[in-house]
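Just one protein chain is left out here, and the rest sit where they should.
In this document, chain identifiers A and B correspond to the written order of the chains, with residue numbering beginning at 1 in each.
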Amino acid sequence: MGPSSLTETVAVAGLGMVSAAGDGAAATLLALRENRSGLHECARYADPSYMTHCVGAVPDDTWNRLGGADAGTAGSRTYRLANHALAEAVRQAGPVLAGLDARRVALVLSTTKAEIGALESLVAGSPCDERAQRHILPSQLAADLAAAHHAMGALQCVSVACISGLVAIQQGARLVLAGAADAALVVGVDVLSHFVLAGFSTLKSLDPRGCRPFDKDRQGLSLGEGAGALVLVRSDLAPAPLARIKGWGVSNDANHLTGPSRDGSGLALAVERALGMAHWRPEAIEYVNAHGTGTVYNDRMEALAFKTVFGNHSPWVGSCKGLLGHTLGAAGVIESALCILAARARLMPGTPGFSIPDEEAPARIAATPQCPLPYSRILKTNAGFGGTNSALVLEVPHVD
Amino acid sequence: MSTEVVALAASYLTPEGYGSHTLGRRSWPTGRRELMDIAWSSLFPVPCSRFGRMSPLTRLGLMAVELLDVGFAEMTEEHRTRLGICMFSPSGSIATDIEFLREPGPGVFTYTLPSSVIGEVCIRHRLRGPTLCLMSAGCEGRGMVEEAAERMAMGEAESMLCLLCEARGPEAGTFLNYALAPDNNFCWYASALYLARKDAARGQGKAVAKGVSPSGADIHRMCLEMCEER
Partner (left out) sequence: MSIEEQIEDLKVKIIAALDLEDVTPGDIDPDAPLFQEGLGLDSIDALELVVMLEKEYKISVKDMEVTKKAFASVRALALFVTEHQHP
């Protein structure tokens, strides 16, 4: 028996984001139009033991407005970023949310390391802000965000490595579909930290020049930071939604803890599950926003998975990691929000960092921005440690 | 959307003992035990080559699943591809995070995610179904069984492993504010349940009440009951 299709869909009524691309939807759209790279050397992470300090950092002027970027003195940086992105999304969804009972509004948080900077301070014996210390545990970060945004319904913290963001969107959609909530605030956040730079350096998986997804000379990923937010609501509450969640899929490679499967069958399985739920044939997909981290193995694995699913009729495939860096637990939410934003502007994003295709790269790489290009059916994929894969299928109604 | 589910197998591990629906409840031979002192070979005949290199949380989760003894090896590939996992952990990989901050290394880093438990379980038993890992504070009001039941009702999975795992280690308490933590009795414990749809279980298994709290207390109690009833 295959997965049943969604008889109802869930509507996206608001979105928000803050990342290396800038503060908010408008700044992000501008960065997409310019096909800008968001990756730069960041002095805060200049440590000779790291492979590189070329990262996708939230710009200094944004950090300054949000209370500072220094993990030791800025308090809970994850809270600030997540709260900021959520505020933007909630503002946009204001008219829809206004009439709802707060007890019927859920919050789903996705993060991999939450306020890890606070744990760094504590282990080093340095002083630590009390609120930052609270937010080492994602559940406490989620509780504070929910209180700030009057979400008194169900509360969940998703932690499934780099697919956390896509799983959080699915969890939000489930809560709405199951009738457990009328709306779900989905927020993903992760910040740059010495912890992750040291970790990915020991794995030798960072590209000192900045990531180059699907490029033949790619050498690794670039780390990023940011927050993304989506407001999901029951479809009858939003007659003119920004987008609709049509289906999702999750799978496991059952192969290796950090290395992606060599044949891409795990990701292909997740994509097929998502398409099955949406009741869409593969050729319905017009744009794939891939995980596209820029590591040799991830990009090859994804190309194989897309070949399995789409055969010789590849849709446009691109990656935004050259703009955002890899924002880990936030990636799925930021990248989904970015897809919706771009499709509504009839802009198909490019793939910053990409120049010469790898011989195994997908057939149609969206290398540079294409505009105006109307499209509405989007596949978003992510994959991560532990052999996890996830896919999300979105429909963005054409805007007249 | 939901469906009636039954538990086909249950297991648990705590510092005081371990058990399963087939073994019953057992005490550790030498009284209370520390997690990292428990060798794989003391409980299981089939070797696990990487066990000594795994994090505390991963060891615990893998042992709880092994104790379930549900015969993954005899399952068809189709069955294993449609077997999902739903895991809850209040503190996740905190003990390993602290270890990594003290001494960074690639092996330790790979275990600084709670979902590494799911990864190792999937590798060992070749499971490819949908997976979920939540770090719960115990006050969410939506339980593990509901998550599992919904995946089965929607046809995303045919059966589900539910895993509650906590291995926060002795140090975490001094670094974390555990005001919201539900269970301060043990700093490590695990409970596992193997669930299937009632209509697919051919009369086997124990009916499971919906709305089981994710705090762990109810799941743990249920596992103990099933181990007791043997």
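Going forward, a residue touches a chain if its C-beta (ideal position, glycine included) is under 8 Å from a C-beta of that chain, and two chains touch if they have at least 3 such contacts.
Here the structure is a predicted model, which is why all the values come from computation and not from measurement.
> For the chain left off this view, which of B:106, B:155 or B:173 is in contact with it?
B:106
> Considering the whole complex, which of A:150, A:209, A:256 or A:279 touches the chain not shown?
Touches the omitted chain: A:256.
> Using the touch definition from the top, which of B:30, B:49 or B:76 touches the missing chain?
Result: among the candidates, B:49 touches the missing chain.
> Applying the definition given at the start, please give the residues of chain A touching the unseen chain.
Listed in rising order, the touching residues are 202-204, 256-259.
> With the missing chain put back, which residues of chain B would touch it? List them for me.
On the chain B side, contact with the omitted chain comes from 49, 51-53, 105-107, 110.
What we mean here is this: only the chains that are shown with their structure count from here on.
> Let me have the rounded angstrom distance from the C-alpha centre of chain A over to the C-alpha centre of chain B, please.
A distance of 27 Å separates the two centres.
> Using the touch rule from the top, collect the residues of chain A that touch chain B in their complex.
1-4, 112-113, 116, 119-120, 122-124, 130, 133-134, 136-140, 142-143, 154-161, 167, 171, 174-175, 177-178, 180, 195, 198-199, 202-203, 249-258, 266, 269, 273, 277, 384-388
> Across the complex, what residues on chain B touch chain A?
1-2, 80-81, 85, 90-92, 94, 97-98, 100-102, 104-106, 109-110, 112-116, 118-120, 122-123, 125-137, 139-142, 150, 154-156, 158, 175-177, 179-180
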